[in-house]
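Here it is, the structure, as structure tokens.
In this view, the complex is presented without one of its protein chains, the others remaining in place.
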Amino acid sequence: ADIAVIGGSNDDAFWNKIKKGLDDATPAIVANGGSVNYLRLQNYDNFAPDVVQLIRTAISQDVDGIVIPNWVPEAEDPAIKDAIAAGITVILMNAGGADKAKELGAINYIGNEEYPAGVAGGDYFAKHGQKHVLCVNTLPGSTNTEDRCRGVADAMTAAGFKSEQLPLPTTSFGDPTAVAEAIKATLLKDTTIDGVITISAGDADSAATGIQQSGLTTVALASFDMNEAGLARIKAGTQSFAIDQQPYLQGFLATSLLASAIDFGTSLPTFPVLTGPGIVDASNIDATLVGVEKGAR
Amino acid sequence: MKLFSSLGGLLRRPEAGAFLGLFAVLIFFTVFGGLTFLKPAGIASWMNVAANLGVIAIPVGLLMIAGELDISVGAMVPLGAMTVAVISGHYGLSIWLGIAVALSFGVIVGLINGYMVIRTAVPSLIVTLGSLFAVQGIVLGLTVLITKSTSVALATEGSAKTIFGDFFFGGQVQVMVIWWLAITAAYIFFVHFSRFGNWIFAMGGDKISARNAGIPTERMTILLFVLSSTSAAFVGMCQAILYNSAQVAGGQSFIFNSIISVVVGGVLLTGGFGSIVGIFFGTLTFAIVTQGIYYTDFDRNWSSLIIGILLLLAVLMNNTFRKMALSYAPKKAVK
Amino acid sequence: MKLFSSLGGLLRRPEAGAFLGLFAVLIFFTVFGGLTFLKPAGIASWMNVAANLGVIAIPVGLLMIAGELDISVGAMVPLGAMTVAVISGHYGLSIWLGIAVALSFGVIVGLINGYMVIRTAVPSLIVTLGSLFAVQGIVLGLTVLITKSTSVALATEGSAKTIFGDFFFGGQVQVMVIWWLAITAAYIFFVHFSRFGNWIFAMGGDKISARNAGIPTERMTILLFVLSSTSAAFVGMCQAILYNSAQVAGGQSFIFNSIISVVVGGVLLTGGFGSIVGIFFGTLTFAIVTQGIYYTDFDRNWSSLIIGILLLLAVLMNNTFRKMALSYAPKKAVK
Amino acid sequence: MMANALLSLKGINKSFGPIDVLHDINLDIRAGEVLCLLGDNGAGKSTVIRLLSGVHRPSSGVIEIDGQPVSFKSPRDASEAGIATVHQFGGTFPLMSIGRSFFVGVEPTKGIGLFKIFDRKRANAIAVQAVQSFGITRITDGDRLVGGLSGGERQALAIARAVHFGARVLILDEPTAALGVKQAAHVLRIVNEAKRRGLAVIFITHQVMHAMAVGDHFAVLIRGGIAADFRKGERTREEITDLMAGGETMAGLEAQIEAESA
Partner (left out) sequence: MMANALLSLKGINKSFGPIDVLHDINLDIRAGEVLCLLGDNGAGKSTVIRLLSGVHRPSSGVIEIDGQPVSFKSPRDASEAGIATVHQFGGTFPLMSIGRSFFVGVEPTKGIGLFKIFDRKRANAIAVQAVQSFGITRITDGDRLVGGLSGGERQALAIARAVHFGARVLILDEPTAALGVKQAAHVLRIVNEAKRRGLAVIFITHQVMHAMAVGDHFAVLIRGGIAADFRKGERTREEITDLMAGGETMAGLEAQIEAESA
């Protein structure tokens, strides 16, 4: 089957693991006479219109199936309906949820959700003794990053503690020093903060320096998603955990399930298929590192 | 109307190079992207992108011709989108009110930009940079204050949806394409046929001489800033209506993309030279390059590289072809 | 050396306005940010940001003085970081080799940019935009190809860490600050005291006359592009060593931030006028404005708005103060 | 017999910040007369012109038209009062076509209402004809870019423009400086023609011969003040030359140079 996969910017570490997943699934699909085309956003600047544009592009290519993350339902739903109306099989991945998949007529939902991932992080903090957590958002205004911070905040509040967001202006996006210094300044200003969580793995590298600079060694660090340096910190004990949604599985499963459904009429009884949130901390770090070696985690 | 007297004259026009560049990338993607790229659905895919960009690129290009820059458009797109979403979505007021307010915000920011540029000696890059940040801050702050969220839904029905945010032609082509073509035609008239166009070119060529020649340079500058920020608010508003939702973030890519389209379209960065048709071709070229890549088999990890090289080649072709054409023109007899 | 003969002369210098702007934002944040902002840790916080930006802003400013633009720096920062991380982190080779290769990539991209600008008639904005995309594509493609990841860790010990990526002064101040100060001093000499500076100003003032005056404008243009992209690669490399990790994404903010710093520092966007000290003050101003906000009690959702307004005011103050000072200067006796 | 002044400057001073450029300038310009404004480099001639054409405003003093004080807020005000000026430099737009450059700000249009369109053909025809009437017959295509013209050709274009639009007062700041012998002669003829049509002309030149050929009335500026103000025939050529040189004795200058060169 000819499959199109809509995805995030591919200089984004997270989406590269999804891409690894679908790349690994591709040979089997090609062997059955199909193809896989990854349509990725250039950036997240003009989010909703760009995503819809990609869905329309996929429809125009006469594919048999599309893997779609339903980030902005209000915007994407009409396009997804059009795709299904055009006879294309759709599977939702990474964002959307089971209810949405049923509503639209997609064959399944594979992934996790940002908000529960945030809640999982907040719970972890609350359980491990943090009372005031700062959620560093380098992309304020984006739905998915806002949801993450909101989840953390809700879980902390539910446990009787505090959490707030630190939105950074676009001038500091991609400048680790600016991010690190912003975190340091916030910690210096409010010394009750004892936990910091960043919306991406790269920002955690800056946050580690910011915390170290502030001299407040008791501040616990965590991140959404993970990278090599972050895992090294978890192993060394300078970062407490990372929230992982196992993107490799999302890409791999979504693509192969979709192709198999089209080519062989299979269908999975499990609905939805959840791949996260998983927590990576000192307890499971070594197994994770093996996957990292191969570019899947 | 006999506009060009010879091939040489034709190729000396500002849009000639842009056209050659457009032609080259079309060939490239037809070869590497295959037929789907040229099927109606494929064409719609880059036309839609070009239309949204093009409505903003033309006034940005006019400002560049007049010797100014406007980067605040990057914040005006979300402002336009958020305004209509908050008024007509969150508060549930009439969609027409939302549209009117969104557009008037565009006019107001444009007036502020324009006044600051003419009243102070601050370069327009910095003035509009200031308003870029300020408007971004206002959109984020107010939206969170009002809706406690950074994403607001909006459901539009009826004629407003049809006019501003729908698809036609088998659900493929955005109405924005029609707006873009109509607006382009209006600009062509305004810039190349009415007297105002002459004023814009004169302002970019030599602002002091233009003022000395009696051109109301200040009023024209303000007008152009109003045009660009209102156009950006218009595009944001239409996107919100089309996609039924508005986000606080976003729109920043319009800053660079519009400048790129304008310069690829043959407008001189330093002002005084360019054409609407050129900007039109430049926008199309840019849209084809960025969208066409999805129709090819190249590994997506390398797509930025390919876009970079193609853009460079398109602009290079501009210059080389034009030069070649000029020097191969028939020699005049020696007098 | 008696550099200025009067207050008027002092205020007519390109850096005077920048200095007043700097002074104003310092006061603002001392009032609203309180003491933490001025404690060593607070000062270090904006000095660190300024240093990383400043090393790139100065050569970008020199290019602007010479009438060119370089936006490819936005891709050179990750290129420098990734190169050293892949060579010395992923492959585990000597850190010095990583540093050498990172810097030579800077030189190579600079040479390519420079050659393309002088050999073709394509404006440097477009040339460096092409290389911005191309280098981004190469960094992404190669990194994923080699490491199967977009984020590479790097652990550096010993003298390389001390020289390029460490903190001093009680672990607060990045060594980059020392580099910045040293490099600024070198540039001040190079631009304002050696003959080369004169050439750069002449090129920006009137490139044809400069060439007619026998200045090797082409070699100077290439040199300046090499300087800017190597500086950006240098900053990226140092950041990778400091943060023990490199990402494929990022660095784009350096494009706008460096241009803003340069223009806030009093460099004319159209070339021919400016000063290194001005760029230095401009960079500091920008860093203070963006970092100072974290020391205040303003709601973070409004920080973009405050940054926008402060930047505008800083630049406005530049102009107003300078004008006022000039017109209040003592009148000469009527002859 | 002497008509009333069309344009008068009364006690005009002008300073740029601390620099005094003009002090106490009093001048009358009459219709049908040519005023030659003479003076050394930097004497302030162009500054006087800039005041009259609305580019700068006087620091003090009054400009009167037909005895009524006026205040030009912009060059547009001056051109609406019928004053057309060729400034010393500039006035043309290198990247615009000859026809468009000629009509900048006063474009001829055809059609009606909102759909008035710029009449390119007529603009080109008028511009080319106006330039050719200055003896520059090489220029036949109004679509050519101004940037491709020689220095003199460009100057002729600017003058042709002012003459074409000069309603009551025509101001020429060193119009013959870049012109060839033939073109300069044409400019002088045009000045005479304008005078005969009843325009007031202000003519700035550094060439005594050109000044003597057309001037009715001469004013000499020395360091920002009027050092002499006289009518045709009241001074000899040698006296005028000396005045133009800033009051220094220049008599026998040419002879002296001839003698020096061996």
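A few notes on this one:
Each chain gets a letter, A, B, C and D, in the order it is written, and its residues are counted from 1.
Definition applied: contacts are C-beta pairs under 8 Å (C-beta built on N, C-alpha and C of every residue); 3 or more make two chains touch, one makes a residue touch a chain.
No experiment lies behind these values; they were computed from the predicted model shown.
In the complete complex, the hidden chain is touched by one of D:Leu22, D:Ile98 or D:Met244, namely D:Met244. In the complete complex, the hidden chain is touched by one of D:Val62, D:Val106, D:Leu145 or D:Ala185, namely D:Ala185.
Listed by residue number, the positions of subunit C touching the unshown chain are 5, 9, 189, 192-195, 197-199, 201-202, 204-206, 208-216, 268, 272-273. Interface with the hidden chain, as seen from subunit D, comprises residues 34, 39-43, 46, 88-89, 136, 138, 149-153, 156, 174, 177-185, 188-189, 192, 195-196, 206-209, 213-214, 241, 244-246, 248, 250, 253-254, 257-258, 260-262.
Assume only the chains that are shown with their structure count from here on.
If you average the Cα atoms of subunit B and of subunit D, the two centres end up 43 Å apart. As a whole-number value, the distance joining the C-alpha centres of subunit A and subunit C reads 33 Å. Annotation for subunit A: residues 10, 140, 167, 169-171 touch two or more other chains. Residue positions of subunit D touching 2 or more other chains: there are none.
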